[in-house]
Structure formats: structure tokens, C-alpha cells
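For this depiction, one protein chain was excluded, whereas all remaining protein chains were kept in their positions.
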Amino acid sequence: MFNRILIANRGEIAVRIIRAAREMGIETVAVYSTADRDSLHTRMADHAICIGPPAASESYLNIPAIISAAEVANVQAIHPGYGFLAENSHFADICRSCNIEFIGPSVDAMRKLGDKVSCREIALAGKVPTSPGSKGKIENEEQALKIAREIGYPVMIKAAAGGGGRGMRIAQNDISLRSGLSSAMAEAKGAFGDSTVYVEKYISNARHIEVQIFGDQEGNVLHLFERDCTMQRRHQKLIEESPSPVLDDESRKRVCQSAVRLARAAGYFSAGTVEFLMGEDKQFYLMEVNTRLQVEHPVTEMVTGLDLVKMQIRVAAGLPLDITQKQITQRGHAIEARINAEDPANRFAPSPGTIQRWELPGGPGVRVDTHCTAGYRVPPNYDSMIAKLIVHQPTREEAITTMQRALSEFRIEPIKTTVPLQQDIMRNADFRQSNVHIHFVEKNMGIG
Amino acid sequence: MFNRILIANRGEIAVRIIRAAREMGIETVAVYSTADRDSLHTRMADHAICIGPPAASESYLNIPAIISAAEVANVQAIHPGYGFLAENSHFADICRSCNIEFIGPSVDAMRKLGDKVSCREIALAGKVPTSPGSKGKIENEEQALKIAREIGYPVMIKAAAGGGGRGMRIAQNDISLRSGLSSAMAEAKGAFGDSTVYVEKYISNARHIEVQIFGDQEGNVLHLFERDCTMQRRHQKLIEESPSPVLDDESRKRVCQSAVRLARAAGYFSAGTVEFLMGEDKQFYLMEVNTRLQVEHPVTEMVTGLDLVKMQIRVAAGLPLDITQKQITQRGHAIEARINAEDPANRFAPSPGTIQRWELPGGPGVRVDTHCTAGYRVPPNYDSMIAKLIVHQPTREEAITTMQRALSEFRIEPIKTTVPLQQDIMRNADFRQSNVHIHFVEKNMGIG
Amino acid sequence: MIDLKTIKSLIKMMVDHDLTEVDLEDQGEKVRIRRGGGGQPVAHHAAPPVAPAPVAVPAPSSAQPAVPEADEGLVPVPSPMVGTYYASPSPDAAPFVKVGQTIEPGQVVCIIEAMKVFNEIKSEIGGVVEKILVSNGQGVEFGQALIMVRP
Partner (left out) sequence: MIDLKTIKSLIKMMVDHDLTEVDLEDQGEKVRIRRGGGGQPVAHHAAPPVAPAPVAVPAPSSAQPAVPEADEGLVPVPSPMVGTYYASPSPDAAPFVKVGQTIEPGQVVCIIEAMKVFNEIKSEIGGVVEKILVSNGQGVEFGQALIMVRP
């Protein structure tokens, strides 16, 4: 097992990883930008190294600085968290070539599944359900038009390297396909440095169902059941839960086994998430694979009783998984609410600043993952998420009730947060009846 | 079900009960002394009524004031929490005669089991293991000497109405029995208004094992397994855990069934705890019954997945238990640490004052029950407990590790707390090997 | 907002009129300026109660501050117990006190019923009854101001 690891991240996920490592008896090295000098991850870690100025490109995305810090601190492994460099296979490659283990999948698996076009190819070969569309990337406009006419409008144009809705367009007809194609390619080029796009059938009124998979370096691949992340705003998840309230045992089994098949085909190990859309026809359509730990991993931890970060570290150290698929069960219902420093009353404008009052919910069934404290200044430089509130109860109805109770206990001043929006969602009759789709928040709750 | 209940308590347990009621859709009425005007239970409740000045005798123990508040607020039931009036059968009687349900057992059962002499009589009749000693109360010195010689020294003198070590003496011989008898009776008279005492065999190097029982008004009585509260200082529990690390399945079954037998014999309903000492001979000896919710109930909640406060409220409203003994299982291991505002470096002197910094541990496996916040002034008038830290993990070893991690995250300034003592206990090799007894902290850790 | 301009004008006023002390409070901000014996004003400017310190908690419905308007020179007669307030000894009797009435120390001003016991509440001070803050049959808590008296 490792003696010392570096966490190439900040915020709540850095704190989460430090907690796991501490309980495993592993020393932790935090890296931080000058904007995070007084941040919780900086003071919780056994060692902390400043790696650059506030701009992420010069600190948390600065590969030479992070590798240098790892060498100076003499660590055996790096945990990338999520975001920043977590899905950067080039970074994983450099880590390993410097003899520092990257706590994540193999570079090969990251590349195969991280690129949406090649991922789709593997899925098609492995009979993992995908939506009808181009076999691989779109070579030219004519090809795109031909495919669109074959599968029928509306169609979706997606960036191969995409994520978070960027490089994505819906086309209703030939004209919007033509314009969407060029704008999606331009956006993808700008956002990811790669203009490759593909086309697939647009699934309307879809739900977002994702499967947590986990593999070790000996070829064992398991699933930890699904999460339902249908409550989103502009492709940003707001609420995640497990189990999905709309799956029956048969469809649960089907989608989970599809995900495992895909992971096996790619030789995947460590934690990963296979994301699907579920159409009104109750069929699944592969969306993408996230080759990393997910923000919403705690809901899976609550229902399975497993610690995903510790599992990642053990697998990275070469240990085999010590559980079998049969031993993994879903117990009760967990819901996570992401609390962002944004003002829901003002178009979700970021609301950075110093937190004066910070009172957390507590009591039975409540877990809070956060890097914030009273007196902490939320820097304007990074993601606006300031806390994850997770609840766990025997039933979904009770979990919603506990979430409402816990949200009402949160006291954060003076910055604005998404707590009121989360409260609206918990009260919403359609959400409570699971009668929602991925555009529900924008379309039915009047929140753009 | 009730629409509105009053909580005749303060501190973390008042907050705990408000949380349960809120999740059940029941309105809450807090009562508070002038010292608790800004306390969390006061502002969390739907309504709050000031019932008197800081002295508990004039507020939280002031029966007329509490009943008046209940009538003014028009509640259907009163939850007494623990401490204060929780085991006062006279209070329970008044509540019910005013047509306000008392959320607890029947007055009859409280009297039968609350009095140690009558409790012992019921236990003897029901073959619940007790230590050899007087059948009932001691009538005179001669009787005490006769019993002591029969069962052999050392013997224990105990107050019938006792608790927390008061009215308790160990006698090694006739001389110390004589002096102990009069001083125990005087102390019992002063503390409980009742000088009745009894004598029983002193169990040396004992562990404290208690069984959580639960009954409904239809005569169903279940157990929720045991808790091990061997880590004490001067009869005050410091650490509680479930399951007990020293019970095998057979002895667990035996002690739990004994507890259920005792509760059935007394016609017990609601939550109760049957406390046993376990001798070096691995035999159990009944100590006392607490006819109320216990401070350490969360460890039972964590391993069973049940909510004891909600169960109490449902049973008080006349609903039957909706689970069977078979459905109750112990899952994983839970440990609770009581955090008191006391200075372990200064003979546990109370350390009241205003809390400036208050940072809670969080993340997986951690639950905090507290009424404190940054800016809260710990009043000098009441119990010094400011928080309960509860952890839950698959194994005891992992639970200890998580407790260490969580304790290290607690930041409380400037008042002194027992966190350093709890950290010492977690590090202690004998505690980790479960090689301890109820006087271990004083005798082996040098803490008097 | 208390800004520099405000402070400036205050100091000018103080110097012009030879004032020794000015206290100004505006939406939680405070300024205190003193000109001591030697004529040296000192300005204290306090921003809203600093951060996570105990803030004024919005009082829950029935948890009213004991003394609503202490600054008018009125003195409250507080309830010594929780219970139900009655203004008169029986439903058809006249009230114990009325606004404008002069009362003596020790005079009964109302009844508080607690647990079926009717307790006569006496005023500790004498003076003119300026306000009656509760209405007949209303629940009151410990320390709640019942009537306000100008001594």
C-alpha cells in the first residue's frame, strides 16, 4: 500500500480524499493555489505545497507544477479527484512515466472510453444499447445529412471530447443540422481543442440513468448499481439519487450488466460511470463514460455501504477487489443535493465572498461533504459548489422528507446559494412522483 | 397521529426530537429558560415558549410551567427527552390526567422498573440474572450485615432511586458496610428524597452491557440488541458502541432475551434500556432499567437503521410496532463519543462560555447530534454535553479509525472540551483490544 | 449607510455647537463620537454585529422579547409564569386596570391561570398604565411584558 499520496485537486473532493487516506493510514500532500492558502484541504493534509497563482491553468491544471510537487514531496501516487486533470490521459501517462501511480484507470481505457466516438464503437461491438446514429465521427456535411435522414429528425450533434453540454446541438431539420454542425464543431474546437463531432438520434423526455462500475487490475469488473440524475439545469446535475425510482429489477439488471460489458471490453479498472439516457420507451441509450470518480459518488456509498475512494486507492496499489457482485446490495434510498454559491433568484449568478455564518444540518440520516467553514472566502476562480448534502433513509419518501428537514437547517450567510432551488425541487409534485425528464427544471419549473 | 407536540427538554436531545417530529409532519413547541433564549432548539421549533429563569428547578423541572405551556400551545403530547423529567412518573401521570400524552412508558411500568428494589423483585421472579443480594430493601443494619456475610464481601450498597453513582458505596467488610450504609442513605435522601437502599454482591472488573428494548401498547416487546458502555469515568459514560466487541452470538441472545422478559413482565412500552454488568465470569447481572430514551440511542440507530424517536412517537400515538424481531439486524459497527465542555487537563472542570469557532467533522460514516453553533454561549446552568459524535463503519476497527479522523476534524474554540480524552481512548491499546472494565479510565488511564 | 461624509458633518456640528458626545445608529451600523474634557472627539464606528457572533435570532411566533420598547422610559410588568392571561376576575367583571389608570405598588393588575390555578399578578411598581400588551384569554410566557407603566 502507498505511504503517501498527493491530491491534485481542491475543494470538497480534496477533503473527501484526505479523509479516506487518513483512515487508511496514508499520508496526504495537498497542492493549492495562492487563492486556496487558507482552504480546508490545505490545512487538513499532512503536507501542503503551493503550486501557483489562482488561475486554474497555472495551478490545478499546471501539469509540470503538480508533477514537481509530487517529486518534491516524494509521493507514490496522485489522486486527481474529479474535474481539472481527472480525465486527462496525458496527465495519467506522465504520472506513470515518472513512476508515480495515477489513481484511476489505465491510459488506454481512459482514451478508449473518454473519446465519445471510440466509446460508441466499443459499445456497438459489445451490444451496449446506443441511440441510432453515425458509426464513428462525421467526416463531412453530406454524411451527416444522410445519417440524419436515415434515423429521422430530431437528431443530436455531439462533440467527441464533449461534456457539460458544450459542443452539443439539437437539429430539427436539414437547415438546423447544417448550422448546428459548424457551430458545434467550432465550440468543441474552442472548449476541448478537438472539433470531432458525431450525430445520433435525439431522445426526447429522457431520464438520466448512470451506472457506477468498478474494476481491479486483475480484470474483475463489478457494478454498484445505478444513480438517477434526471434533475438537471442546463446539463448540470442538481439532485442525484439511488436507486432510480423508475427502474424495475429487470431493467436495472439489464442496464447494469450493459455497463459492466462496456467496461470489460475496454479493460477498465478503478471507478467509472457509464451514463445512459432512458427514453419514454424505457429503452437505454449510451451517452458517455466518465473515467473517474463522480461528484455524486456518495449516494452510491450510502446505499451500498462501500467507500469508493478507499476502493480506488486499493485498486491503484494493485490490490484485487475484495467483494463479489453478489455481496453488493442496495439498502434504502439516498439523495444528494449540490449546494452551489449561486443566486437562483438572479439567473444563477455566482455569489463568491466570505462566509460569515455556516451552520450545517445534522442528526440521523444526514451526511455533509464540504470544504467550507465560517470565515472561509469562496474564491471566484473555481467551481461554485460549496457543499454536498446527502441523506439516507429506508424509503425514497422518507429520504425526501429528511432532505427537506436538512435543507431547512442549512444556514449560510451572506452569500447566496442554491438551497432555495433544492427546496423547491423537494416540494415539487412531479419530482416526488418521479414524473420528470432532463429538461424538467428549465421547462416545468420555469428556471432557465 | 399527533399534530403538535411539546418538547420538555433542551440541548441536543430537544434538537433530535424536533428533527424527528419535523420529518413526521408534526409541529413542535419548544420550551426554554431565559438562559436558552438563543439556543438552537428554541429557534428550530415551530413555536417556543419561555418557561422560567435559568435554574432547572424553575424551568425544565418546573412541572406547572411545562403543563401550562403545553395547554397554552394546545399540544397533544409531550416528549420528555432524557434527564430532567424523563423518568418522573409523577410528571407522566399529570400529563395524562391533563389529557396530554406522555411520550414514554406507562406510569405503572415507570414506577415498577424505575425503583431498583421493585425492579429487582420483578427480575428475580422472571429469572432475569441479578447479582446475589437482598431480596428487597434493607430494613436495618443487622439485615444488611447478615446478607453481606451470606453473599461474601465485597458488596455494593445502592440507592433504590439511584443513578449516576449517587447513593452508591462499596463495602469490603462489616465496618465499611456499617459506615457506608448510613452515608449512602443520607446521600440518597438528599439526592432523590428517598433513603431506601439495598445490598448486592460487588462485581469486579465488570463491563457495562445494556439492551435497548422497545414495546408498543398492544403488548409487543422487541429488543434492538445491545450497547457496550464500559468506557466510563466516575459512572459517566464516555464512549458507547454497538455491537459489544466481547459478546458471542449465544450470550448476546441470552442477555437480549432476558431484557425482553423483564420488559414484558412489567407491561413495558416505548423505548427503554435494561442495563447489566458483565462479570469476569461472562455472566450478566442486572443493574437497573432506564425507562426513557438514552443519550447513546444513536449507536443503536446506526446499526439497526431504525429511528427510535419516531418509533417512540408512533407508539405513544397508539400505533403498533411495524417490525418484527426477525427484521431487526445489526449491520456494521457504531461508536459514539460524548463531547463535553469540560477541561480534561484540569480535573474535568466545566468550561462554559461563548463558542467562537465551531467546525464539525463530516464525510462518510459520520453523524453529529448537537445544539451548538458558532456564537453559541454554553450556559453554566446545565449538563456540559455539547455534542455527540457518532461513526458507523463495517467493522469496529474501521469505526475506531473513522472516529479518530472525525475527532481530529473537530475544531472548537475557545472553550475546553473532552475531545483530547476521546482521542486518548481511541489510541489506547486495551480499548482497541476490548480489554477494559468500567473503572479502566480511572485506574489504567490515570484519569480520576 | 454611515459614510465619511456623515462623520464629517457630525464632527463639524459637534465643534460648532460644542457638543461632547453623539451616538448615531443606522441599520445596524453605529458611530459614537466623543469630545472629551479637552475637546477631543473620538469616533467609534461599529459595523453590524460581527459575523458569526450571536446574531439577533428572529423570535419564533410566541417567543417575544420580554420588553418590547424599553427606550420610552416605560417599565414593564412581566408575567412571572407561563399561563393564560385574564384582564378581569370574572368574564362579566370590570378589568383590573385600564390604560391611563394610576396604580400603586402591589396592586393586582391581572390574573394568570396556570394548571387550573388562578394567580393574581401584582405590579411591583406604581405609576400610570400606558399600555396593555396582551388580550384577554391569551397565552403568555415567562418574563413576557403584560402591561407598561410610566413610573
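Chains here go by letter, A, B and C, matching the order in which they are written, and residues are numbered from 1 within each.
Definition applied: a contact is a pair of C-beta atoms (placed from the backbone, for glycine too) under 8 Å apart; a residue touches a chain by one contact, two chains touch by 3 or more.
This structure is a prediction, so every number in the text was calculated from the model and none was measured.
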Which of A:284, A:348, A:376 or A:431 sits in contact with the chain that's absent? A:376
Quick one: say which of A:37, A:282 or A:331 touches the chain that got left out. A:37
So that we can see where the missing chain sits, which residues of chain A does it touch? 30, 32, 34, 37-38, 42-43, 45-53, 59, 64-69, 71-73, 98, 354, 356, 374-377
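By our rule, only the chains that are shown with their structure count from here on.
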With chain centres defined as mean CA positions, report which chain is farthest from chain C. A
Euclidean distance of C-alpha centroids - chain A vs chain C, Å: 55
How many angstrom lie between the centres of chain A and chain B, each centre taken as the mean Cα position? 43
Got the chain B residues that touch at least 2 other chains? 373-374
For chain C, what residues touch not just one other chain but two or more? 52, 55
